[in-house]
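Right, chain A next:
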Amino acid sequence: MTRKGVGELSGELTRDVTDEPGRESPDVLRDARPILAVRDLVVGFGNQAEPVVRGVSFHVNRGEALAIVGESGSGKSVTARSVLGLAGDNARVAASELSFDGVDLRRLRERQWRGIRSGRIGLVLQDALVSLDPFREVGREVEEVLALHSNARGPERRRRAIDALTRAGIPDAERRARQIPAELSGGLRQRALIATAIAADPELIIADEPTTALDVTVQAQVLALLRGLVDRGRSLLLISHDLAVVASVADRVLVVRHGEVVEEGDAADVLARPRHPYTKQLLAAVPSAASRGRRLSGEPPSAYIERVRDASHGGDGRQLAGERRSHDGGDHPIVLEADGLAKSFGTAGGARLAVDDVSFALRRGETLGIVGESGSGKSTTARLALGIEKPDSGSVRLDGRDWNELGGRALRAARLSIQAVHQDALSTFDPRHTVGAILTEALAASGVRGGAELRARSAELLALVGLDDGVLDRRPLRMSGGQRQRVSIARALAPRPDVLVCDEPVSALDVSIQAQVLDLLVDVQRATGVAYLFISHDLGVISHIADRVLVMKDGRVVEHGEVRQIFERPEHPYTRRLLDAVPRLEAALEAAPESAPESVPESASETAPGPELDAAGTVEAEASHDRLDLQSVRR
Partner candidate 1 sequence: MSAAVSRRPPVAVLAALVFLAFLAASALVPQWIAPHDPLAIGPHVLAAPSAAHPLGTDENGRDVLSRIIYGTREALLLGFGAVALSLVGGSALGVLAGLGNRFVESVVMRFVDIGLAFPEMLLALVVIAVTGGGTTNALMAIGIAGIPSFARLVRAQTLGIRRAPFVEAARGLGLSEPQIVVRHILPNAIRPILVLATIGVGTATVAGAALSFIGLGTPPPAPSWGVMLSTARNFLDRSWWYGVMPGLAITLMVVSVTVVGRWLQRRTEARR
Partner candidate 2 sequence: AGTASAGQAEKSGAIVRNGSLTLGTNGQEPPCIAPAENAGLNGPELSRPLTDSVVYENPKTHELEPWLATKWAVSADGLTYTFTLRKGVTFSDGTPWNAEAFKANLDYIVDPATKSPMSASYIAPYESSTVVDPYSLTVKLSTPYSAFLRVLAQGFFGMVSPKQIADAPADICAAPIGTGPFTLVKWTKGQSVEYVRNDAYNWGPPGTHTGAAYLKHYTVLFLGEDSTRYNALASGQVDVVDWVPAQNIHAARQDPSLSVLSLTTPGHPFSWWLNTARAPFNDLKVRQALLTGIDRAEIVNSVLFGEYKTATGYLTSSTLDYSKNTIAHSVKKANALLDEAGWGTRDSDGYRTKDGKRLTAQLPTSNAIAYRVQIAEQVQAQAKKLGIDIEISYPTSQELSQDALDGNYDISAGIWGTNTPDILWLRYSSKNITTADRIGLNVARLRDDTVDSLLQQARETTDAAQQAALYGKAQTRLIDLAPAIPFFDDQRVVAFDTAKVHGLSLETAYPAPYVFDAWTSEG
């Protein structure tokens, strides 16, 4: 990684920047010269011939927030790390310009880099939850920065570290400084990491996906904090795949794909009037209430689905008519019913209720969503429904039969009628098995006998999920995330279940792949009439796919009902807070960049306009971005 340079470093690079009060002045900072300029950046790894970043050019002006968006693997993080000379040991970095505040970064020596890093450019890494040393108190991590980049020593340094933590939005920073990352929630950890990046008050902050894996409420806080920094004159390079996040913070946007820039421009402009088809596709793939009934992926359903839909008008009993059913209830029989479920887990600090008095009913062909923050008991509810966990009290009835009363053979038979699709599909496959073996096992378990019959049904299942026969000999490990999820769905459908429990089935997927899988799930439901218990922390996904929704908090259902009704008129304060915290693309476009949320979401919730839902079920995919009315674009 060390690049050899000849030029001696100017003393300026290592100066103690925070000791100069004059730098606070916005006039100075709103300099026309960009603080960071990158031209024709090419980054490759090891002996791979293809570079992953292929000639990216951009600049960040002083006091400006530039966002880089693009799908997973498009080279965003590599670009960001390259700016700091941290692309990795096996990286080959080349650029015709790579300069920071007039300093040619390409010619820096390792020693000189040390002055730049954190001193003048702060970096917030992508994996925030694991980017702090788990063995050290966060205060010491911040102090480490100050030790390197300021003259502060002893109590003075401590004071300034605590000050940085406070500025990063950590309440009671003095106490928190003495804690280790594991003792902090995800949001606090993210802010502590930001504190290390801003402690030495660098001119430029690079924040790589600073809100991934955070709950919406916490995400809102972090975004507000970053915007606040820009408003106080710092420059920001924000990296995200999440358009709504970008919209709420960035002044300008850079859209990248496969290591190349496809579109660049003013944030509001690009998001409201995308010119490049890829940008359009990205925007269209975002699920929301408005996208209900519309295909997110822009791709037609598989031929097989079409055939089944056509055939089902004749009706084979198991397959329902293709039209989306109405939600007035009573039409279709209840297939899954939970009543007063409670489940607690023993921990070091005593028993803890993970699920507390949860009841719901799921009808054939219907989708019941469950949303809630991390740890609210969503997965536990799913496991109870699947009969994997036994409830402490309450019951789960499947087609009228109580799980609790089943045992042995009957239990195993009953299991077939309720199947699961998980977030991490790969781990649910026996690593030794090929797709063919996976499907064969599932089919054999559900009573299909004979080679010919097995082959026919396997082919049918693959067709249903839009995979071709060629994958039968492949192992899931060598397949893409989307393909794996399709195999997982195919397997779940093999026993022709009444209910599919989907626990965050698209949370690990890129927005465009997510769009395909969501489309597929909708297609399959239409074709087979299977009911979904659909869990997600993403309100957009829920409002796209679910008919009804349970909102969970701390193991309890705080609100439930029709999706539309709940998201339009939330009654419980918690639901309202959830909804408010979701960054809204539209709102952001109107407000940004001048009046971004100041700091905490409580204030944001007051000013946020009520959600406006489109009642129309179907909207043309092409046109949709024009009238985006997104509840949620977070996945």
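A word on the picks: all candidates are chains of the complex that A comes from, given by their letters.
Keep in mind that, in the parts below, a residue touches a chain if its C-beta (ideal position, glycine included) is under 8 Å from a C-beta of that chain, and two chains touch if they have at least 3 such contacts; residues count from 1.
All of these numbers come straight from a predicted model, not from anything done at the bench.
S.K.: Pick the one that touches chain A in this complex: which of 1 or 2 is it?
M.R.: The answer is candidate 1.
S.K.: Enumerate the contact residues on chain A facing candidate 1 in the complex.
M.R.: Against candidate 1, the touching part of chain A is residues 386, 388, 412-416, 418-420, 422, 424, 427-432, 441-442, 445-446, 475, 477-478, 491, 494-495.
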